[in-house]
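All protein chains but one are shown at their positions in the complex.
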Amino acid sequence: MAFTFKKRSNLPGFGLALGYTVLYLSLIVLIPLAATFLKASALSWDQFWHIVASPRAVASYRLTFGASLIGALINLVFGVLVAWVLVRYSFPGKRLFDSLVDLPFALPTAVAGIALTTIYAPNGWLGRPLASVGIKSAYSPLGVAIALTFIGLPFVVRSVQPVLEDMDKELEEAAASLGASRWQTFSRVVLPTILPAALAGFAMAFARAIGEYGSVVFISGNMPMRTEITPLLIMTKLDQFDYAGATAIAVVMLVFSLILLLPINLLQKWSSSREEKTSALVPEEIH
Amino acid sequence: MSIEAKNISKKFGQFAALDNVSLTIPSGELVALLGPSGSGKTTLLRIIAGLEFADSGTILFDGEDTTHRTARDRRVGFVFQHYALFRHMTVFENIAFGLKVRPRSVRPSKEQIHAKVHELLGLIQLKNLSGRYPSQLSGGQRQRVALARALAVEPSVLLLDEPFGSLDAKVRLELRRWLRQLHDEVHITSVFVTHDQEEALEVSDRVAVMNEGRIEQVGSPDEVYHHPNTPFVYNFLGSVNLFHGRMDDEIPAIHEAATGDFVYVRPHLLEIQRQPNGGSNFRAVIKHINSAGPLVKVEALSEWGAPVQVEMSQEKFQDLQLAKEETVFIIPKELKVFHKAI
Partner (left out) sequence: MATTLPLSTRGLLPAQRVATAATGESAVVRWVLIGVAVLFLALFIFLPLAIVFSQAFAKGIGPYWASLRQPDALSAIRLTLLAAGIAVPLNLVFGVAAAWAIGKFEFFGKSLLITLIDLPFSVSPVVSGLIYVLLFGLQGVLGPWLARHNLQIIFAVPGIVLATIFVTFPFVARELIPLLQAQGQEEEEAALALGASGWQTFFRVSLPNIKWGLLYGVILCNARAMGEFGAVSVVSGHIRGRTNTMPLHVEILYNEYQFSAAFAVASLLALLALATLLVKTLVEWRARRQLAESARWDGEEQIA
């Protein structure tokens, strides 16, 4: 069978559209990325390893990864809760809350950064009461986690909401008629149904948090080995004109994002395949 | 277990779904709620199930007032129109669900659940499909699983909402017969909702014909078909010929001109003859003959211009050797007079 690049279609404009797309993509994305890997390859493997495995770098990975995970987990639990409340209940101001869920997505990260820092600083609205019970929020890993929770908030909520809305209420009625309590219905029927969407949201929140810079860099305090996130480490190396170091760590981050991309795509595919109501029916058999 | 609905009313916004409806279902009977969309039949079923609550009226199970009990506490088996099978569970797990969610004190052991599920799988003849997921089953198979799931919790009442509505004609026929057989075996009080009059008449012990939130007539299939009480019931349960006419000295008669009343005749209760019989009859011209099928359907025009539909057996048709544009005599066998026209 001959290899065809494109299936026959009678719509025009394919060549133009695809050509422009590939050109733009190459100029803006592919060529700069290639330059990065080119620069990185100038380093010997030993040099590369020395940079990316240095204690400071490893400490930054631990913080970035750990705080992102915590933030994403908090968003997983509370995101499902918020989605449930927004879909199933009505209360005064619900529409307002619903629209504002997207704020962390629309708000510039620097603004979020200084706002969160001011709130959780030792003399801030929440920072002071927390400090009085001995909890240091700003300038600590806790502050980083708080910022990363803020960043990821919309992802789980918006991922789960459409699934909850489309969910056939007859499923819950069936469970009730079979004697299930409300909690049993939720945990055995509703939760499995929204799980793919919730996990997809979790993965997206996690991926976003890993690379986050602006919201975190103010509240973290940026102490090396303690509250320095990986993106900041790159920034610091750049400021010191250590291009090799910055590039090496950037490559680590790039590779990690690419690795994350696959499970996220799979989760999203799983989630949207669940949404399809019925798959093709098996032809009727005579019994 | 017997069911009694007394003076049930329910409104959705401005729309009155049920208007003071009362119905008694004796224990062990299979009753059909028959009516067009919007007649309130599904609403009534859901109120009996506890999935909706009536605005006023009472529901009694075996004399006990269950009006305010939730669906969970009523122990009814409900089969949904679109099956509502749990997509993420296998056939086995779907059927076992009701048993698994019982409170610990009354929950059967794993072996007992296993045995019960297999018993039901045998009943619905799907023993070798217990590990499949609903998406891998055909519509008819899914419906049977939904039924088995409802039966697993040994309900005292089985309620089915248009159970065969979304299936092919042939599958519908098979499942209809199968449901009837099942009921004969199990003898569980059952109520099912349908808009298909053939289905209601074929399967049920009794039919409740509903229209616009009210019950028009309740009776055995024979009763409601042969002795309909209202024009709606007459028209809904079979084809109708409508003529002007009225009761002349206690005898229903067809009149050419308007009399204020109407005469209803079923097509198979009109006989075609070549000669007048001396009794009541009228002349008509044959316009169309459709002989493809178990019965022959003849369309004719009466001498005063009213359209007439007649049904007869193939034998009769062969005897008569009718042809288009022939003039014949039509003898009505059984007439019913109502004041309203449909």
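Things worth noting here:
Letters A and B mark the chains as written, and numbering starts fresh at 1 in each.
In the analysis below, a contact is a pair of C-beta atoms (placed from the backbone, for glycine too) under 8 Å apart; a residue touches a chain by one contact, two chains touch by 3 or more.
Please read all numbers here as calculations on a predicted model, not as lab measurements.
Note that of A:Val58, A:Val111 or A:Leu191, the residue touching the chain absent from this view is A:Val111.
As for the chain not pictured, it touches chain A at residues 3-7, 9-14, 16-18, 20-22, 24-25, 28-33, 35-36, 38-39, 78, 81-82, 84-89, 91, 97, 99-116, 118-119, 125-126, 149-150, 153-155, 158, 161-162, 165, 169, 172-173, 176-177, 182, 185, 203-204, 207-208, 210-214, 218, 230-232, 234-235, 238, 243, 246-247, 250, 253-254, 257-258, 260-261, 264-265, 268.
Operating definition for what follows: only the chains that are shown with their structure count from here on.
On the side of chain A, the complex with chain B involves touching residues 168, 170-171, 173-181, 184, 188-189, 192-193, 274, 278-279, 281-287. Considering their complex, residues 49-51, 70-72, 75-78, 80, 82, 84, 86-88, 97-98, 101-102, 125, 135-141, 149-150, 152-153, 168, 170-171, 174 of chain B touch chain A.
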